[in-house]
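One structure follows; several queries about it will come next.
What you see is the complex with one protein chain gone and the rest in place.
By written order: A and B. Residues from 1 in each chain.
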Amino acid sequence: MSLAQIREHARGRLERLGNAVTSQVWRWGFASRFLFYMVVHSGTALRRFRLTVAEIYFAGVLSLIIILVSGLFVGMVLALQGYETLQRFGASESLGVLVALSLVRELGPVVAGLLFASRAGSAITAEIGLMKATEQISAMEMMAVDPIARVVAPRFWGGVLSMPLLAALFSAMGIFGGYLVGVQLIGVDPGAFWSQMQAAVDLRNDIMNGVIKSVVFGVAVTWIAVFEGYDAVPTAEGVSRATTRTVVTSSLAILALDFVLTALMFTGGKSA
Amino acid sequence: MVQIQNVAFGYDAARPVLRDVSLSIPRGSVIGIMGQSGCGKTTLLRIIAAQYLPTAGTARVLDVPTSELDREGLYRMRRRMGMLFQFGALFTDMSVYENVAFPLREHTELPDDLIHDLVMLKLEAVGLRGAAQLMPAELSGGMARRVALARCIALDPQLILYDEPFTGLDPISFGVIVRLIRELNDSLGATSIIVTHDVQEALGVVDYVYFMAAGRVIAQGAPDAIRASEEPFVRQFVNGALEGPVAFHYPAQEYGAELELEGS
Partner (left out) sequence: MNRATIDLWVGIFVVLGIGALLFLAMKVGNLATFSTGETYNVHARFVNIGGLKIRAPIKSAGVVVGRVADIRFDNESYEALVSMNLDQHYQFPRDTTAKILTSGILGEQYVGLEAGGDGVMLKHGDRVRLTQSAVVLENLISQFLFSKAAETKDEKK
(Lines give C-alpha, C1' and ligand atoms only; values in the text may rest on other atoms or scores of the structure.)
Protein backbone atom coordinates (compact mmCIF):
# COMPACT_ATOMS: atom_id res chain seq x y z
CA MET A 1 0.00 0.00 0.00
CA SER A 2 1.15 3.49 -0.72
CA LEU A 3 1.77 5.99 2.04
CA ALA A 4 -1.37 7.89 1.14
CA GLN A 5 -3.45 4.75 1.42
CA ILE A 6 -1.96 3.90 4.80
CA ARG A 7 -2.73 7.41 6.00
CA GLU A 8 -6.31 7.12 4.78
CA HIS A 9 -6.69 3.77 6.49
CA ALA A 10 -5.31 5.06 9.77
CA ARG A 11 -7.49 8.13 9.62
CA GLY A 12 -10.54 5.99 8.98
CA ARG A 13 -9.71 3.83 11.99
CA LEU A 14 -9.15 6.85 14.20
CA GLU A 15 -12.40 8.42 13.07
CA ARG A 16 -14.29 5.30 13.87
CA LEU A 17 -12.64 5.02 17.27
CA GLY A 18 -13.50 8.62 18.02
CA ASN A 19 -17.03 8.01 16.86
CA ALA A 20 -17.34 4.93 19.02
CA VAL A 21 -16.11 6.80 22.08
CA THR A 22 -18.37 9.81 21.58
CA SER A 23 -21.40 7.68 20.88
CA GLN A 24 -20.68 5.63 24.00
CA VAL A 25 -20.37 8.78 26.11
CA TRP A 26 -23.58 10.08 24.55
CA ARG A 27 -25.25 6.82 25.48
CA TRP A 28 -24.18 7.14 29.10
CA GLY A 29 -25.62 10.63 29.14
CA PHE A 30 -28.83 9.31 27.69
CA ALA A 31 -28.89 6.50 30.26
CA SER A 32 -28.40 9.01 33.07
CA ARG A 33 -31.26 11.19 31.88
CA PHE A 34 -33.33 8.03 31.60
CA LEU A 35 -32.54 7.10 35.21
CA PHE A 36 -33.35 10.57 36.44
CA TYR A 37 -36.65 10.66 34.54
CA MET A 38 -37.60 7.23 35.82
CA VAL A 39 -36.85 8.09 39.44
CA VAL A 40 -38.81 11.34 39.19
CA HIS A 41 -41.78 9.48 37.68
CA SER A 42 -41.72 6.65 40.21
CA GLY A 43 -44.90 7.87 41.82
CA THR A 44 -47.02 5.24 40.12
CA ALA A 45 -44.65 2.44 41.11
CA LEU A 46 -44.84 3.48 44.74
CA ARG A 47 -48.49 4.48 44.95
CA ARG A 48 -49.69 1.34 43.18
CA PHE A 49 -47.32 -0.82 45.14
CA ARG A 50 -48.96 -3.92 43.72
CA LEU A 51 -46.99 -3.38 40.52
CA THR A 52 -43.68 -3.23 42.37
CA VAL A 53 -44.60 -6.26 44.46
CA ALA A 54 -45.20 -8.24 41.27
CA GLU A 55 -41.74 -7.21 40.06
CA ILE A 56 -40.14 -8.18 43.38
CA TYR A 57 -41.65 -11.57 42.72
CA PHE A 58 -40.21 -11.85 39.22
CA ALA A 59 -36.78 -10.48 40.10
CA GLY A 60 -36.33 -11.66 43.67
CA VAL A 61 -38.42 -14.72 44.40
CA LEU A 62 -37.63 -16.41 41.12
CA SER A 63 -33.91 -15.89 41.79
CA LEU A 64 -34.13 -17.54 45.22
CA ILE A 65 -33.27 -21.04 44.10
CA ILE A 66 -30.10 -20.10 42.27
CA ILE A 67 -29.00 -17.73 45.02
CA LEU A 68 -29.57 -20.20 47.85
CA VAL A 69 -27.96 -23.14 46.08
CA SER A 70 -24.98 -21.10 44.89
CA GLY A 71 -24.53 -19.60 48.33
CA LEU A 72 -24.50 -23.02 49.89
CA PHE A 73 -21.89 -24.33 47.49
CA VAL A 74 -19.69 -21.24 47.73
CA GLY A 75 -19.70 -21.50 51.52
CA MET A 76 -18.83 -25.15 51.39
CA VAL A 77 -15.95 -24.59 48.98
CA LEU A 78 -14.66 -21.71 51.12
CA ALA A 79 -14.59 -24.00 54.13
CA LEU A 80 -12.76 -26.75 52.25
CA GLN A 81 -10.17 -24.46 50.71
CA GLY A 82 -9.81 -22.38 53.83
CA TYR A 83 -9.24 -25.34 56.09
CA GLU A 84 -6.51 -26.63 53.78
CA THR A 85 -4.50 -23.47 54.19
CA LEU A 86 -5.36 -22.54 57.78
CA GLN A 87 -4.46 -25.86 59.30
CA ARG A 88 -0.93 -25.48 58.01
CA PHE A 89 -0.52 -22.55 60.40
CA GLY A 90 -2.41 -24.24 63.19
CA ALA A 91 -5.14 -21.68 62.76
CA SER A 92 -7.95 -24.03 61.73
CA GLU A 93 -10.16 -22.66 64.48
CA SER A 94 -10.33 -19.38 62.57
CA LEU A 95 -12.24 -21.10 59.77
CA GLY A 96 -15.45 -19.41 60.82
CA VAL A 97 -13.80 -16.02 60.57
CA LEU A 98 -12.48 -16.78 57.12
CA VAL A 99 -15.81 -17.97 55.76
CA ALA A 100 -17.87 -15.22 57.35
CA LEU A 101 -15.67 -12.30 56.41
CA SER A 102 -15.16 -13.50 52.84
CA LEU A 103 -18.88 -13.85 52.35
CA VAL A 104 -20.17 -10.81 54.17
CA ARG A 105 -17.62 -8.37 52.83
CA GLU A 106 -17.11 -9.57 49.27
CA LEU A 107 -18.59 -12.79 47.95
CA GLY A 108 -22.11 -12.20 49.19
CA PRO A 109 -22.75 -8.91 47.40
CA VAL A 110 -20.55 -9.63 44.38
CA VAL A 111 -21.53 -13.19 43.49
CA ALA A 112 -25.19 -12.59 44.32
CA GLY A 113 -24.98 -9.49 42.15
CA LEU A 114 -23.48 -11.40 39.23
CA LEU A 115 -26.09 -14.14 39.52
CA PHE A 116 -28.83 -11.55 39.77
CA ALA A 117 -27.54 -9.78 36.69
CA SER A 118 -27.51 -12.91 34.60
CA ARG A 119 -30.87 -14.23 35.80
CA ALA A 120 -33.09 -11.30 36.63
CA GLY A 121 -31.25 -8.59 34.71
CA SER A 122 -31.38 -10.46 31.42
CA ALA A 123 -35.05 -11.36 32.01
CA ILE A 124 -35.95 -7.71 32.60
CA THR A 125 -34.09 -6.59 29.48
CA ALA A 126 -35.69 -9.29 27.34
CA GLU A 127 -39.15 -8.49 28.65
CA ILE A 128 -38.95 -4.75 28.05
CA GLY A 129 -37.23 -5.28 24.71
CA LEU A 130 -39.93 -7.66 23.53
CA MET A 131 -42.64 -5.28 24.67
CA LYS A 132 -40.97 -2.66 22.53
CA ALA A 133 -40.65 -5.01 19.56
CA THR A 134 -44.31 -6.07 19.66
CA GLU A 135 -45.44 -2.44 19.85
CA GLN A 136 -46.85 -2.85 23.35
CA ILE A 137 -44.86 0.19 24.47
CA SER A 138 -46.24 2.25 21.59
CA ALA A 139 -49.74 1.04 22.36
CA MET A 140 -49.32 2.22 25.94
CA GLU A 141 -48.11 5.60 24.77
CA MET A 142 -51.08 5.87 22.44
CA MET A 143 -53.34 5.18 25.40
CA ALA A 144 -51.77 8.14 27.17
CA VAL A 145 -50.03 5.97 29.77
CA ASP A 146 -46.38 6.78 30.37
CA PRO A 147 -44.62 3.45 29.75
CA ILE A 148 -41.60 4.49 31.81
CA ALA A 149 -43.75 5.08 34.86
CA ARG A 150 -45.95 2.04 34.31
CA VAL A 151 -43.55 -0.61 33.00
CA VAL A 152 -39.98 0.48 33.70
CA ALA A 153 -40.09 2.08 37.16
CA PRO A 154 -41.76 -0.87 38.97
CA ARG A 155 -39.12 -3.21 37.53
CA PHE A 156 -36.35 -0.87 38.65
CA TRP A 157 -37.59 -0.60 42.24
CA GLY A 158 -38.39 -4.30 42.34
CA GLY A 159 -34.78 -5.09 41.47
CA VAL A 160 -33.30 -2.54 43.86
CA LEU A 161 -35.39 -3.85 46.74
CA SER A 162 -34.66 -7.50 45.98
CA MET A 163 -30.91 -7.26 45.66
CA PRO A 164 -29.88 -6.60 49.31
CA LEU A 165 -32.18 -9.38 50.50
CA LEU A 166 -30.69 -11.80 47.99
CA ALA A 167 -27.13 -10.86 49.01
CA ALA A 168 -27.96 -11.39 52.68
CA LEU A 169 -29.53 -14.76 51.90
CA PHE A 170 -26.46 -15.71 49.89
CA SER A 171 -24.13 -14.85 52.76
CA ALA A 172 -26.31 -16.61 55.32
CA MET A 173 -26.52 -19.76 53.20
CA GLY A 174 -22.78 -19.60 52.63
CA ILE A 175 -22.02 -19.43 56.32
CA PHE A 176 -24.36 -22.33 56.88
CA GLY A 177 -22.57 -24.26 54.13
CA GLY A 178 -19.24 -23.40 55.73
CA TYR A 179 -20.57 -24.67 59.04
CA LEU A 180 -21.74 -27.91 57.44
CA VAL A 181 -18.38 -28.64 55.89
CA GLY A 182 -16.17 -27.16 58.60
CA VAL A 183 -17.86 -28.44 61.72
CA GLN A 184 -19.88 -31.45 60.62
CA LEU A 185 -17.62 -32.81 57.94
CA ILE A 186 -14.09 -31.81 58.85
CA GLY A 187 -14.54 -31.56 62.61
CA VAL A 188 -13.57 -28.01 63.54
CA ASP A 189 -14.78 -27.19 67.04
CA PRO A 190 -18.23 -25.58 66.74
CA GLY A 191 -17.68 -23.33 69.74
CA ALA A 192 -14.49 -21.92 68.24
CA PHE A 193 -16.13 -21.66 64.83
CA TRP A 194 -18.94 -19.40 65.99
CA SER A 195 -17.23 -17.47 68.77
CA GLN A 196 -14.20 -16.47 66.72
CA MET A 197 -16.55 -15.46 63.94
CA GLN A 198 -18.60 -13.29 66.25
CA ALA A 199 -15.48 -11.65 67.63
CA ALA A 200 -14.10 -10.84 64.20
CA VAL A 201 -17.14 -9.78 62.22
CA ASP A 202 -18.16 -6.25 63.05
CA LEU A 203 -21.74 -5.15 62.56
CA ARG A 204 -20.90 -1.71 61.28
CA ASN A 205 -17.71 -2.25 59.36
CA ASP A 206 -18.40 -5.58 57.76
CA ILE A 207 -22.10 -6.35 57.62
CA MET A 208 -23.28 -2.79 57.04
CA ASN A 209 -20.70 -2.26 54.32
CA GLY A 210 -21.73 -5.50 52.69
CA VAL A 211 -25.34 -4.31 52.67
CA ILE A 212 -24.33 -0.96 51.20
CA LYS A 213 -22.42 -2.78 48.47
CA SER A 214 -25.41 -4.92 47.61
CA VAL A 215 -27.67 -1.87 47.37
CA VAL A 216 -25.21 -0.13 45.05
CA PHE A 217 -24.93 -3.25 42.90
CA GLY A 218 -28.70 -3.58 42.83
CA VAL A 219 -29.11 -0.05 41.52
CA ALA A 220 -26.38 -0.52 38.93
CA VAL A 221 -27.61 -3.87 37.60
CA THR A 222 -31.27 -2.94 37.44
CA TRP A 223 -30.57 0.43 35.88
CA ILE A 224 -28.50 -1.20 33.14
CA ALA A 225 -31.14 -3.89 32.64
CA VAL A 226 -34.10 -1.54 32.21
CA PHE A 227 -32.15 0.89 30.07
CA GLU A 228 -30.86 -1.75 27.66
CA GLY A 229 -34.35 -3.17 27.34
CA TYR A 230 -35.93 0.20 26.66
CA ASP A 231 -33.21 1.20 24.22
CA ALA A 232 -33.12 -2.12 22.36
CA VAL A 233 -33.58 -2.27 18.62
CA PRO A 234 -37.13 -3.65 18.23
CA THR A 235 -36.22 -6.84 16.39
CA ALA A 236 -35.42 -10.35 17.56
CA GLU A 237 -31.73 -9.79 16.97
CA GLY A 238 -31.82 -6.43 18.69
CA VAL A 239 -33.40 -7.88 21.82
CA SER A 240 -30.89 -10.71 22.02
CA ARG A 241 -28.01 -8.27 21.66
CA ALA A 242 -29.48 -6.02 24.34
CA THR A 243 -29.80 -8.98 26.72
CA THR A 244 -26.16 -9.93 26.17
CA ARG A 245 -25.10 -6.33 26.72
CA THR A 246 -27.00 -6.23 30.00
CA VAL A 247 -25.21 -9.26 31.40
CA VAL A 248 -21.77 -8.16 30.23
CA THR A 249 -22.08 -4.51 31.27
CA SER A 250 -23.67 -5.38 34.64
CA SER A 251 -20.95 -7.87 35.47
CA LEU A 252 -18.19 -5.40 34.62
CA ALA A 253 -19.95 -2.66 36.55
CA ILE A 254 -20.27 -4.87 39.64
CA LEU A 255 -16.59 -5.76 39.62
CA ALA A 256 -15.47 -2.18 39.02
CA LEU A 257 -17.79 -0.77 41.69
CA ASP A 258 -16.66 -3.49 44.06
CA PHE A 259 -13.08 -2.31 43.69
CA VAL A 260 -14.04 1.31 44.32
CA LEU A 261 -16.24 0.51 47.30
CA THR A 262 -13.73 -1.88 48.85
CA ALA A 263 -11.00 0.73 48.53
CA LEU A 264 -13.23 3.28 50.24
CA MET A 265 -14.58 1.05 52.96
CA PHE A 266 -11.96 -1.40 53.99
CA THR A 267 -8.68 0.41 53.72
CA GLY A 268 -7.32 3.48 55.46
CA GLY A 269 -10.61 4.12 57.16
CA LYS A 270 -9.90 2.98 60.67
CA SER A 271 -9.01 5.79 63.05
CA ALA A 272 -6.34 5.22 65.66
CA MET B 1 -61.68 16.69 12.95
CA VAL B 2 -58.30 16.20 11.30
CA GLN B 3 -56.65 18.63 8.92
CA ILE B 4 -53.28 18.03 7.35
CA GLN B 5 -51.86 20.99 5.48
CA ASN B 6 -48.73 20.77 3.35
CA VAL B 7 -47.06 18.40 5.71
CA ALA B 8 -43.57 17.14 4.99
CA PHE B 9 -41.62 14.68 7.12
CA GLY B 10 -38.58 12.46 7.05
CA TYR B 11 -37.06 10.24 9.72
CA ASP B 12 -33.71 11.70 8.74
CA ALA B 13 -33.08 14.80 6.70
CA ALA B 14 -31.65 12.97 3.71
CA ARG B 15 -34.70 10.89 2.88
CA PRO B 16 -38.09 12.60 3.08
CA VAL B 17 -40.94 10.18 3.51
CA LEU B 18 -43.75 12.69 3.13
CA ARG B 19 -43.59 15.62 0.76
CA ASP B 20 -46.42 18.13 0.80
CA VAL B 21 -49.42 16.12 1.93
CA SER B 22 -52.76 17.82 2.43
CA LEU B 23 -56.01 16.23 3.45
CA SER B 24 -59.06 17.00 5.49
CA ILE B 25 -61.17 14.54 7.42
CA PRO B 26 -64.69 15.56 8.47
CA ARG B 27 -66.35 14.36 11.64
CA GLY B 28 -68.24 11.08 11.60
CA SER B 29 -66.71 9.69 8.43
CA VAL B 30 -64.67 6.60 7.71
CA ILE B 31 -61.64 7.56 5.62
CA GLY B 32 -59.21 5.28 3.88
CA ILE B 33 -55.57 6.12 3.20
CA MET B 34 -54.19 3.71 0.65
CA GLY B 35 -51.06 3.17 -1.30
CA GLN B 36 -48.19 0.87 -1.88
CA SER B 37 -45.88 -0.28 0.87
CA GLY B 38 -43.42 2.46 1.65
CA CYS B 39 -45.50 5.32 0.29
CA GLY B 40 -45.63 6.96 3.70
CA LYS B 41 -49.17 6.15 4.84
CA THR B 42 -48.17 4.60 8.16
CA THR B 43 -45.90 7.58 8.80
CA LEU B 44 -48.83 9.87 8.12
CA LEU B 45 -50.87 7.96 10.66
CA ARG B 46 -48.12 8.37 13.23
CA ILE B 47 -48.10 12.09 12.57
CA ILE B 48 -51.85 12.24 13.12
CA ALA B 49 -51.32 10.34 16.36
CA ALA B 50 -48.69 12.96 17.24
CA GLN B 51 -45.95 10.38 17.67
CA TYR B 52 -43.90 12.51 15.31
CA LEU B 53 -44.06 16.19 14.48
CA PRO B 54 -44.07 17.27 10.81
CA THR B 55 -40.91 19.00 9.65
CA ALA B 56 -43.02 21.33 7.53
CA GLY B 57 -46.70 22.25 7.43
CA THR B 58 -49.26 21.73 10.18
CA ALA B 59 -51.26 18.78 11.40
CA ARG B 60 -54.41 19.75 13.27
CA VAL B 61 -55.95 16.89 15.19
CA LEU B 62 -59.14 17.36 17.19
CA ASP B 63 -58.78 21.07 16.39
CA VAL B 64 -55.36 21.46 17.96
CA PRO B 65 -52.11 21.70 16.00
CA THR B 66 -49.93 18.85 17.18
CA SER B 67 -46.80 20.99 17.29
CA GLU B 68 -48.34 23.13 20.02
CA LEU B 69 -49.03 20.28 22.38
CA ASP B 70 -47.05 19.91 25.58
CA ARG B 71 -46.87 16.60 27.45
CA GLU B 72 -50.15 17.20 29.31
CA GLY B 73 -51.97 18.32 26.20
CA LEU B 74 -50.64 15.33 24.30
CA TYR B 75 -51.93 12.87 26.85
CA ARG B 76 -55.27 14.62 27.01
CA MET B 77 -55.60 14.41 23.25
CA ARG B 78 -54.66 10.76 23.21
CA ARG B 79 -57.36 9.92 25.73
CA ARG B 80 -59.88 10.94 23.10
CA MET B 81 -58.22 8.79 20.46
CA GLY B 82 -57.84 5.09 19.95
CA MET B 83 -55.27 3.33 17.79
CA LEU B 84 -55.41 -0.22 16.55
CA PHE B 85 -51.92 -1.55 15.83
CA GLN B 86 -51.15 -3.92 13.00
CA PHE B 87 -50.97 -7.10 15.05
CA GLY B 88 -53.01 -5.94 18.00
CA ALA B 89 -50.16 -5.17 20.40
CA LEU B 90 -52.00 -6.75 23.32
CA PHE B 91 -50.16 -6.86 26.63
CA THR B 92 -48.98 -10.43 26.72
CA ASP B 93 -48.73 -10.71 30.49
CA MET B 94 -52.40 -9.84 31.02
CA SER B 95 -55.61 -11.65 30.21
CA VAL B 96 -58.10 -10.41 27.62
CA TYR B 97 -60.20 -8.89 30.39
CA GLU B 98 -57.19 -7.10 31.90
CA ASN B 99 -56.17 -5.78 28.51
CA VAL B 100 -59.53 -4.18 27.81
CA ALA B 101 -59.77 -2.92 31.39
CA PHE B 102 -56.31 -1.32 31.16
CA PRO B 103 -57.31 2.11 29.83
CA LEU B 104 -60.23 2.22 32.24
CA ARG B 105 -58.01 1.41 35.20
CA GLU B 106 -55.33 3.89 34.18
CA HIS B 107 -57.53 6.86 33.36
CA THR B 108 -60.61 6.56 35.53
CA GLU B 109 -61.37 5.98 39.19
CA LEU B 110 -64.31 3.71 38.49
CA PRO B 111 -65.04 0.92 40.96
CA ASP B 112 -64.33 -2.67 39.97
CA ASP B 113 -67.90 -3.73 39.28
CA LEU B 114 -68.46 -0.80 36.95
CA ILE B 115 -65.24 -1.59 35.14
CA HIS B 116 -66.41 -5.18 34.84
CA ASP B 117 -69.64 -4.07 33.18
CA LEU B 118 -67.87 -1.74 30.78
CA VAL B 119 -65.31 -4.37 29.78
CA MET B 120 -68.06 -6.88 29.12
CA LEU B 121 -69.90 -4.27 27.08
CA LYS B 122 -66.89 -3.67 24.85
CA LEU B 123 -66.13 -7.35 24.49
CA GLU B 124 -69.77 -8.03 23.58
CA ALA B 125 -69.54 -5.39 20.87
CA VAL B 126 -66.69 -7.31 19.23
CA GLY B 127 -68.26 -10.67 19.99
CA LEU B 128 -65.63 -11.96 22.41
CA ARG B 129 -67.33 -11.72 25.77
CA GLY B 130 -66.80 -15.44 26.34
CA ALA B 131 -63.05 -15.15 25.82
CA ALA B 132 -62.52 -12.72 28.67
CA GLN B 133 -60.30 -15.02 30.73
CA LEU B 134 -58.02 -16.20 27.93
CA MET B 135 -54.43 -14.99 27.59
CA PRO B 136 -53.32 -13.27 24.37
CA ALA B 137 -51.10 -16.21 23.49
CA GLU B 138 -54.18 -18.41 23.29
CA LEU B 139 -55.97 -16.23 20.75
CA SER B 140 -55.97 -16.51 16.98
CA GLY B 141 -54.83 -13.51 14.95
CA GLY B 142 -58.33 -12.39 14.20
CA MET B 143 -59.48 -12.72 17.79
CA ALA B 144 -56.42 -10.84 19.04
CA ARG B 145 -57.21 -8.01 16.71
CA ARG B 146 -60.82 -7.89 17.86
CA VAL B 147 -59.70 -7.74 21.49
CA ALA B 148 -57.33 -4.92 20.58
CA LEU B 149 -60.27 -3.17 18.97
CA ALA B 150 -62.31 -3.57 22.15
CA ARG B 151 -59.41 -2.09 24.14
CA CYS B 152 -59.18 0.71 21.60
CA ILE B 153 -62.78 1.79 22.18
CA ALA B 154 -62.77 1.31 25.95
CA LEU B 155 -62.84 5.04 26.62
CA ASP B 156 -65.28 5.80 23.77
CA PRO B 157 -62.80 7.70 21.60
CA GLN B 158 -63.78 10.37 19.12
CA LEU B 159 -61.05 9.42 16.66
CA ILE B 160 -60.02 5.87 15.85
CA LEU B 161 -56.90 5.11 13.83
CA TYR B 162 -56.40 1.74 12.16
CA ASP B 163 -52.90 0.67 11.07
CA GLU B 164 -53.32 -2.10 8.48
CA PRO B 165 -56.24 -3.75 10.25
CA PHE B 166 -56.84 -6.38 7.58
CA THR B 167 -53.34 -7.85 7.38
CA GLY B 168 -53.18 -11.62 7.54
CA LEU B 169 -56.81 -12.30 8.37
CA ASP B 170 -58.88 -15.19 7.12
CA PRO B 171 -61.99 -14.19 5.09
CA ILE B 172 -64.38 -14.59 8.01
CA SER B 173 -62.37 -12.52 10.48
CA PHE B 174 -61.88 -10.09 7.66
CA GLY B 175 -65.58 -9.63 7.19
CA VAL B 176 -66.03 -9.32 10.94
CA ILE B 177 -63.45 -6.53 11.25
CA VAL B 178 -64.85 -4.68 8.29
CA ARG B 179 -68.35 -4.73 9.75
CA LEU B 180 -67.07 -3.77 13.20
CA ILE B 181 -65.21 -0.74 11.90
CA ARG B 182 -68.35 0.64 10.34
CA GLU B 183 -70.66 -0.27 13.22
CA LEU B 184 -68.40 1.12 15.92
CA ASN B 185 -67.82 4.31 14.05
CA ASP B 186 -71.51 4.95 13.66
CA SER B 187 -72.57 3.87 17.13
CA LEU B 188 -69.83 5.90 18.85
CA GLY B 189 -70.32 8.87 16.57
CA ALA B 190 -66.60 8.77 15.97
CA THR B 191 -64.30 9.39 13.03
CA SER B 192 -62.18 6.55 11.68
CA ILE B 193 -59.03 6.60 9.58
CA ILE B 194 -57.94 3.33 8.00
CA VAL B 195 -54.48 2.88 6.57
CA THR B 196 -54.43 -0.17 4.35
CA HIS B 197 -53.58 -1.62 1.00
CA ASP B 198 -56.48 -4.05 0.86
CA VAL B 199 -58.23 -2.14 -1.88
CA GLN B 200 -61.38 -4.02 -2.73
CA GLU B 201 -62.53 -4.65 0.81
CA ALA B 202 -61.61 -1.18 2.02
CA LEU B 203 -63.46 0.45 -0.84
CA GLY B 204 -66.55 -1.34 0.43
CA VAL B 205 -66.46 0.29 3.86
CA VAL B 206 -65.01 3.79 3.53
CA ASP B 207 -66.74 7.05 2.69
CA TYR B 208 -63.73 8.65 1.04
CA VAL B 209 -60.30 7.56 -0.08
CA TYR B 210 -56.90 9.26 -0.26
CA PHE B 211 -54.35 7.62 -2.51
CA MET B 212 -50.70 8.12 -1.76
CA ALA B 213 -47.54 7.42 -3.69
CA ALA B 214 -43.99 8.60 -3.08
CA GLY B 215 -45.00 10.76 -0.15
CA ARG B 216 -47.77 12.67 -1.93
CA VAL B 217 -51.52 12.41 -2.32
CA ILE B 218 -52.01 11.59 -5.97
CA ALA B 219 -55.73 10.86 -6.04
CA GLN B 220 -58.75 11.18 -3.81
CA GLY B 221 -62.46 10.62 -4.01
CA ALA B 222 -65.45 8.53 -3.06
CA PRO B 223 -65.09 4.77 -3.64
CA ASP B 224 -67.09 4.76 -6.86
CA ALA B 225 -65.04 7.60 -8.28
CA ILE B 226 -61.85 5.75 -7.43
CA ARG B 227 -63.03 2.55 -9.04
CA ALA B 228 -63.84 4.48 -12.20
CA SER B 229 -60.69 6.60 -12.09
CA GLU B 230 -58.55 6.93 -15.20
CA GLU B 231 -55.43 7.90 -13.27
CA PRO B 232 -52.86 5.26 -14.32
CA PHE B 233 -51.46 4.59 -10.86
CA VAL B 234 -54.93 4.23 -9.35
CA ARG B 235 -55.96 1.90 -12.13
CA GLN B 236 -52.93 -0.31 -11.62
CA PHE B 237 -53.50 -0.38 -7.87
CA VAL B 238 -57.23 -1.04 -7.99
CA ASN B 239 -56.93 -3.75 -10.60
CA GLY B 240 -53.78 -5.21 -9.13
CA ALA B 241 -52.14 -5.08 -12.52
CA LEU B 242 -48.57 -6.22 -12.89
CA GLU B 243 -47.42 -3.37 -15.09
CA GLY B 244 -48.21 0.29 -14.93
CA PRO B 245 -46.59 3.35 -13.35
CA VAL B 246 -45.17 1.02 -10.72
CA ALA B 247 -42.80 -1.31 -12.50
CA PHE B 248 -42.69 -5.00 -11.63
CA HIS B 249 -38.93 -5.15 -11.89
CA TYR B 250 -36.71 -3.38 -9.40
CA PRO B 251 -34.11 -1.42 -11.44
CA ALA B 252 -31.25 -3.70 -12.44
CA GLN B 253 -28.85 -4.23 -15.30
CA GLU B 254 -29.80 -6.02 -18.53
CA TYR B 255 -30.82 -9.62 -17.84
CA GLY B 256 -28.63 -10.98 -20.59
CA ALA B 257 -25.61 -9.19 -19.18
CA GLU B 258 -26.41 -10.57 -15.73
CA LEU B 259 -26.32 -14.13 -17.02
CA GLU B 260 -23.26 -13.26 -19.09
CA LEU B 261 -24.78 -14.54 -22.31
CA GLU B 262 -22.75 -13.94 -25.44
CA GLY B 263 -23.94 -11.60 -28.12
CA SER B 264 -26.32 -9.65 -25.86
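Note that a residue touches a chain if its C-beta (ideal position, glycine included) is under 8 Å from a C-beta of that chain, and two chains touch if they have at least 3 such contacts.
As the structure is a prediction and not an experimental result, all values here were calculated from the model.
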Could you list, sorted by label, every displayed chain in contact with the chain left out? A
Absent-chain contact - pick from A:171, A:222 or A:246: A:171
Which residue from A:66, A:186, A:207 or A:265 sits in contact with the chain not drawn here? A:207
Contacts of chain A with the missing chain: which residues? 50, 53-54, 56-57, 60-61, 64, 100, 104, 162, 164-166, 168-169, 171-173, 175, 194, 197-199, 201-203, 206-207, 211, 270-272
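One rule holds for everything that comes next: only the chains that are shown with their structure count from here on.
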Could you tell me the distance, in whole angstrom, between the mean C-alpha positions of chain A and chain B? 43
List the residues on chain A that touch chain B in their complex, please. 131, 134-136, 138-139, 141-145, 150
Per the touch rule above, chain B residues touching chain A in the complex are 49, 51, 74-76, 78-79, 81-83, 85-87, 89-92, 102-103, 106-107
